[in-house]
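Down below is the structure, laid out as structure tokens.
Here the complex is missing a single protein chain, while all its other protein chains stay put.
Now for chain A:
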Amino acid sequence: MEVLKEKVEEEEEAEREEAAERGEKMPRPLETRREEPPMTQEMLRDLEKKLSEIEIVILEQPLIVTKDSIDISKLPLSYRSNTLKEEHLLQVADNFARQYSHLCPDRVPLFLHPLNECQVPKFVSTTIRPTLMPYPELYNWDNCAQFVSDFLSMVPLPDPLQPPSHLYSSTTVLKHQKGNCFDFSTLLCSMLVGAGYDAYCVNGYGSQDLCQMDLTRDVCPLTMKHKEVVQQEEKVPPKKYAIKPPRDLSSRFEQEQKMKKQQEIKGEKEKQWKEEEQRLLELEKAKIDPLHGLRVHAWVLVLSGKREVPESFFIDPLTARSYSTQDDHFLGIESLWNHKNYWVNMQDCWNGCKDLVFDLGDPVRWEYLLLGTDKPQLAVAEEEDDGMNDEDMENLGKEDEDKSFDMPPSWVEQIEISPEAFETRCPNGKKVIQYKRAKLEKWAPYLNSDGLVCRLTTYEDLECTETLEIKEWYQHREDMLELKHINKNTGLNIDYFKPGHPQALRVHSYKSMQPEMDRVMEFYETARVDGLIKREETPKTMTEYYQGRSDFLSYRHVDFGDRVKKLALNSAESNPRPMVKITERFSRNPAKPADEDVAERVFLIPEERIQLRYHCRDDHITASKREFLRRTEVDSKGNKIIMTPDMCISFEVEPMEHTKKLLYQYEAMMKLKNEEKLSKHQAWESELEVDPWECGQVGGGMGGGCLNCALPYFPIQVLEILKLREEEEEAHTLTISIYDTKRNEKSKEYREAMERVMHEEHLRQVEAQLDYLAPFLAQLPPGEKLTRWQAARVKDECLSDFKQRLIDKANLIQARFEKETQELQKKQQWYQENQVTLTPEDEDWYLSYCSQAMFRIRILEQRLNRHKELAPLKYLALEEKLHKDPRLVDFLKVYV
């Protein structure tokens, strides 16, 4: 110890010298972090004092994790005491602090060895316990930070102007799920270092928002819209024979004038807009913080180099946000440390952290506590070599000795997070974050019975009173609902689904769940058999979009008329709205010529009119059209008019002979009539799919036939989506992965059953290994070693006892056998005597008795024989066993 102290003193002196040199280079260390240079030190201190007094009144929250709540006795020894090495380190640190306070009297004392939960001083670096978490999700820094910020709830520092007096171990912090910014940073730093990052805990000064975890002036990252990347179209160089555009005959002057005018209007608008923005910004600006630049904060610094980090950055562990090292929120750094070393910042922080250089190997900028870190020393030391060789030689020798001293291992226990805790994440599985005009609520999965995991409420005003929109994220829903978006202004609800909804629903936007209202449903492509990808509904229309159908239908639009009032008699039955117009569009069928491939067909139902428009030929600009008027009339003679030329008006791009014929037209019309029926039916079916009420009634009311179109009533296999949705909303069952061993009831049962079986098996085995020597050994005086004579006696006793047992068993079987035979003989005698007088029942009874008795006798005989066979073997086996018994083997060997 004596030697050590001397060494320390030597070091102290050397440091003092070094610092003196440096002192010239660094005239003003860190005392002012304000931009008011004229203020003197005294004034500043006074102000600080006053302000801190004021502030303390406001701060009401005491440290919640009190000493009482921690059961010290259960903590491991390393928590309660220091090892020799740690003691040494503490001395070194004290020495360092002394030198430091001597050299830089203006600076606040260093945060070196706060007390831990057992009131033992521990060096901060040893509090960091690098740990790689077993969860792959926690391999990257962003997820780690998010986890830490979710998992712990923030407790403000007891004194916002000073580092805390205690720094608890990460295990305690994790257990209580509470901590201040230092606890957050220590935990995050442990995890990041464990994951391979070059991470450091930083003790410094932050803005008020940062220190109080106040995000109300930040825009929620979830509300930010991704900037759409505008893809610039590559300009194709004009081809050699590209035609020249027609000459432009409009006046250039006029165009210019117009442009000018437009620009003026635009400029004015922009100006207004800017002013407005300015005004809003003013409103939003925070009040000036009186303690600006004095609030102590701790965060994490990640240096570039490891894990492909291209640039150094800060992570605020409270909010899990990353900041650039130039960010305005960070106002200064006192010191930083990782699990290996401790560095004091010797750079001026008048401009926040903007000018700081994070080259920890530079001893001018960063004063290290321990030598022998992995940071390379800068070349500066070598340059100095020339001038002061002698001193350096001494220094070098000292350093060499010092190098042997490195950071002792962490006193903190292994950081462990149970899978349950990891999944629950936030304390009690719930967390609320207030952002600017937004509130974010998070829940652990399976906590809410409807699968809600996250809700983002956006507000119109800063006070968060007028709700603008709500976004709710769900997980593990059986109906695959992923996101629910409710816009309060328009009343529009939009549900987004993951693939796998029974109806292949992708997006469902609606205002109300009532049928016949505005709604849009989008479906996953290729997931539906009918190729439907989108269906839009308004009170009077329904539009459907299809894709990839074999009949090339791509679009169907149905206009509905008003409901016709029906008689009371029919009111119980369905009353579908009459269809007024059905428009169907088809994509081009390459197998047909364009003139025969219908592009659009319109059924005007009340007018009994059908309009067809064909596809346009490749080299044409007009398309053929045809219009059928269906009037089944009776002519003057009473004959039915089948077809007249005026019933079909057609325009043909290239008139052909056969299409002029009435027969052709008639056949076309007949076909169309059928197709109209089909279309109507399909539209009606689609409506049913949407419309729960009508369908529910149709099932019973229609009774197998569709009145509307006189087609056989198809069994509607698809349950109506809305009804389904409503049911889903009510039931909101959650799916449980088969890999989720904790929640999956079935697998749990199975596992438990397996365990039970295992247990029983085990019991049986134990039974089998019953100690055959125990009763005999028990007779002997306990605690004494066996003598040879005793051993022999025990063995003999055991064997004779077993023999006796075998004989007893044989006798028992023999006795039973004899008893049975005797009884049988008695019965037989009795039968012989009374044979004549017996009733048939008695005889039957006798016979059955006989057969049973014979069976019993036979079995007994067999058992006896078997026993006779096995008994000697068993006896021998026992003898063998006894010979090998560890308790007797020593004594019995001699006999053998």
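Everything below uses one rule, namely that a contact is a pair of C-beta atoms (placed from the backbone, for glycine too) under 8 Å apart; a residue touches a chain by one contact, two chains touch by 3 or more; residues count from 1.
In this section, contacts and distances are computed from a predicted model.
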**Asked** Can you pick, from "Glucosidase 2 subunit beta", "60S ribosome subunit biogenesis protein NIP7 homolog", "Dynein regulatory complex subunit 3" or "TEX10-like TPR repeats domain-containing protein", the UniProt protein name of the chain not displayed?
**Response** "Dynein regulatory complex subunit 3"
**Complete:** Checked against the full complex, the residue among A:Ser81, A:Gln278, A:Asn351 or A:Thr622 that touches the missing chain is A:Thr622
**Prompt:** Who touches the missing chain here, A:Leu75, A:Val653, A:Leu734 or A:Leu824?
**Reply:** A:Val653
**Omitted-chain contact residue, chosen from A:Lys74, A:Lys240 or A:Lys746** = A:Lys240
**Request:** Extract the touching residues of chain A with respect to the undisplayed chain.
**Result:** 239-244, 246, 616, 619-622, 642-643, 651, 653, 658, 661-663, 666-667, 670
